[in-house]
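For this depiction, one protein chain was excluded, whereas all remaining protein chains were kept in their positions.
Chain lettering (A and B) follows the sequence in which the chains are written, and residue indices restart at 1 in each chain.
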Amino acid sequence: MTTYVLRRLLQAVPLLLGITVVSFAILKAIPGGPMAAYEGNPNITDEDIRRLEHALGLDQPVHIQYLSWLTAFLTGDWGYSYSSHRAVLTEIMERFPKTVYLMGTVYVVTLLVAIPIGILTAVRQYSWFDHIVTGTTFAFLSTPTFWLGLLLIIVFGLQLRLLPLGGMATLGTDFDLLDRVRHLILPVATLSLVGIGRYVRFLRASMLETLTQDYLRTARAKGLGERIVVARHALKNASIPLVTVAALDLPELFVGALVTEQIFGWPGMGRLYWDAATRSDYPVIMGFLAVAASLIILANLAADVFYAYLDPRIRYA
Amino acid sequence: MATLRSSQLLAQAVALPATAYRERGQWRMAFERFLEHRLAVAGIVVLALLALLSAFAPLVSPYNPEKTNLLLIFESPSPSHPMGTDSLGRDLATRILYGGRVSLSVGVLAIAVAITLGTLIGGIAGFYGRWIDAVLMRVVDMMLSFPRLFLLILFGVFFKGMTLGVIVIVLGLLSWMPTSRLVRATFLSLKNRDFVEAARSIGARNRDIIARHILPNSLAPIIVAATLGVAGAIITESTLSFLGLGIQPPTPSWGNMLKDATSEMNQAPWTAIFPGLFIFLAVVSINFIGDGLRDALDPRHVTKRI
Partner (left out) sequence: MSTAVGDVRLGRGRMTVKRFSIVLASIALVVAACTPTPGGTPASGTPAASEGPTRGGTLIFAMWQEPTTLAPPYLNQTIAGLVSQVAVEGLTRTDTDGKYQPVLAKSVPDINNGGVKLSADGKKMDVTYELLSAVTWSDGHAFTSADVKFTWENRMKDPKVVNRAGYDQIESIDTPNDTNVVMHFKSVYAPYPTLFGALLAKHVAEKEADLSKSDYNQRPLGTGPFKFTEFVAGDHITAERNPNYRDKTKPYLDKIIFKSVPASEVAIAQLKAGEVQGMWNILESQTPDLEKESAIKLVITPSPSVERVEINTAANKDMTDPTSVHPVLGDIAMRKALVWATPKQQLVDKLLFGKAKPGSSGYSQGWAKYTGPPQDSYDPKKANDELDKAGWVKGADGIRSKGGVRASLTITSTTGNKTREQVEQVLSDEYKQIGVELKIQNQPSSVFLSGSWSAGDPRKRGTFDLDMYATSPDIDPHTHIFTRFHSSQIPSAANNGLGNNYTRLRSPDVDKAIDEGGATLDLEKRKAAYNNAVKGINDAYVIIWLYERASIDAFRTNVGGWQGNVWDNITWNSGDWYLKK
């Protein structure tokens, strides 16, 4: 197992390198650039634009630009944002906890709700409970997240005026737990509802498959109560695929849900990326993609390792 | 299951077109199982309705989806405009029908590209194995490690005005990986089965083996994945258009109609409700169909408890 993990980690290095090269190439191939931000200024002359391009190193050949980025990046200098002139690492570190705060809550809520519901629908297949759950889960997982978010804002924020319209907390006041919770409700609801839909369906399918296995027949024949059969045997085995899927969703914890953060004004990683992408802020975009890609690679590895750990039938060379 | 395989072997041995007969039986059984799934059938009906209405939009609606009429801005729903009008006085129902053409076709075509590419790559990797497999799977890993939406945003900025064709290709290029893994896994498991060995022993060529034996047996998971992929592609296109990076106005698509509608929600909520509703209907139907297909096509997938 350890050799497998080590081998995967080693393979991750050229993978990440390749990703940075491709990302950089795409960025450079895109027409336009960070100079557009200066358009509205009536006093900017062409000399100014050229001077700024030179100061940012944008007039050098592409491969030189990439190599200077790479060497700096590897030594911990992730560059400075073209628009805010702050260190990219600072920008990312500022947004990171806020995204984890939101997505972590989403993750926990999703799992806490989806697991019991998923188990119950499988156990009580074809009951009225199952039908209702099937209907609602399909409905939620078929809804585009941005539409759901907007509808929730209209209903709860605008019409009923029950919940705030965005942001993490009410400004100008001190830290208040209840206030924070109120600001969390709508964005968490938007993301969780869709996620719960997915996870319930997934768990239901895998529980159903497990519940019909022969070894459970044996367990029941032995006289074990249904609850134990479900909890101890079925759930443990049905949850293996669930764990792998949950592990694959982990990168979202850090990378954030871009559209939801936009709609709810959540100052997280997703919004950072959007601002950077629309402003052609290359250093921030590259930093972000590097982080996201690393997380995805690590999550994939974690999922595979978990899977092998939980399922003794799997053995990696 | 055993009966199926041995009869195929037998048929191969006597060079009868046995697969034809068995496949019809196999598919017919699947079809009947599908019909038992009420929600899936409902899904087909709804989807067919949406597709037909969109395809025959010019016959269904008397209005021109792009003709502006500044005097009729934001009319609420009425008999002459069942879903009201939008910010330029255009009939919303008409735009939704024409928008359906775009949104539905983007979904189907993008996945067609993805499935073709994925099957090709996964099949080659799974069948030929060894270093070809290793290289291709590294490529898959790399593509999978890119955060998809973020890449799509970069592409959206890249192409000067996303036309339908460009969006289809880009979405397809970013969605083929799961299919390739699926196909590869199926090919890997099937290529060592007895009936393939039997076929090889009587001198069948590789491409015949793939075409007549392996591919038909791997169709089931591909079909299910494709169906669910279309749902995902429709949502992705609508999200892109919502962000302003997808289909450009004046061509209507359900997503870009929502982009305009978010700022109009207070004055004209119907502009926000209806396009989203249609996305929802289409995606829900497709999901139900996919669910039904999954139950129907996988004979090992037992849905009833013993």
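By our rule, contacts are C-beta pairs under 8 Å (C-beta built on N, C-alpha and C of every residue); 3 or more make two chains touch, one makes a residue touch a chain.
Just so you know, these numbers come straight off a predicted model, no measurement behind them.
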{"item": "Contacts of the hidden chain among displayed chains", "value": "A, B"}
{"item": "Candidate in contact with the missing chain, chosen from B:P77, B:P249 or B:P269", "value": "B:P249"}
{"item": "Touching the absent chain when the full complex is considered, from A:V5, A:V22 or A:M35", "value": "A:M35"}
{"item": "Chain not shown: contacting residue from A:M168, A:A247 or A:A290", "value": "A:M168"}
{"item": "Interface with the unshown chain - residue positions in chain B", "value": "66-68, 70-71, 73, 87-88, 157, 160-161, 244-245, 248-250, 260, 262-263, 265-267"}
{"item": "Positions on chain A where the hidden chain makes contact", "value": "30-49, 51-55, 58-59, 80-81, 83-87, 91, 94-95, 98, 109, 112-113, 115-116, 153, 157-158, 161-168, 170-173, 178-179, 181-182, 185, 224-225, 227-228, 231-232, 261-265, 267-268, 271-272, 275, 278-280"}
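The rule is simple: only the chains that are shown with their structure count from here on.
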{"item": "Averaged-CA centre spacing for the pair chain B and chain A, given as whole angstrom", "value": "23"}
{"item": "Complex contact set, residues of chain B against chain A", "value": "39, 138, 141-142, 144-147, 149-151, 153-155, 157-158, 160, 231, 235, 238-239, 242-243, 258, 262, 265-266, 269, 272, 276, 279-280, 283-284, 287-288, 291, 301-303, 305-306"}
{"item": "Contact footprint of chain B on chain A as seen in their complex", "value": "11, 15-16, 18-19, 22-23, 26-27, 29-32, 125, 134, 138-139, 141-147, 150-151, 154, 158, 208-209, 211-212, 217, 251, 255, 258-259, 273-274, 277-278, 280, 285, 288-289, 292-293, 296-297, 300"}
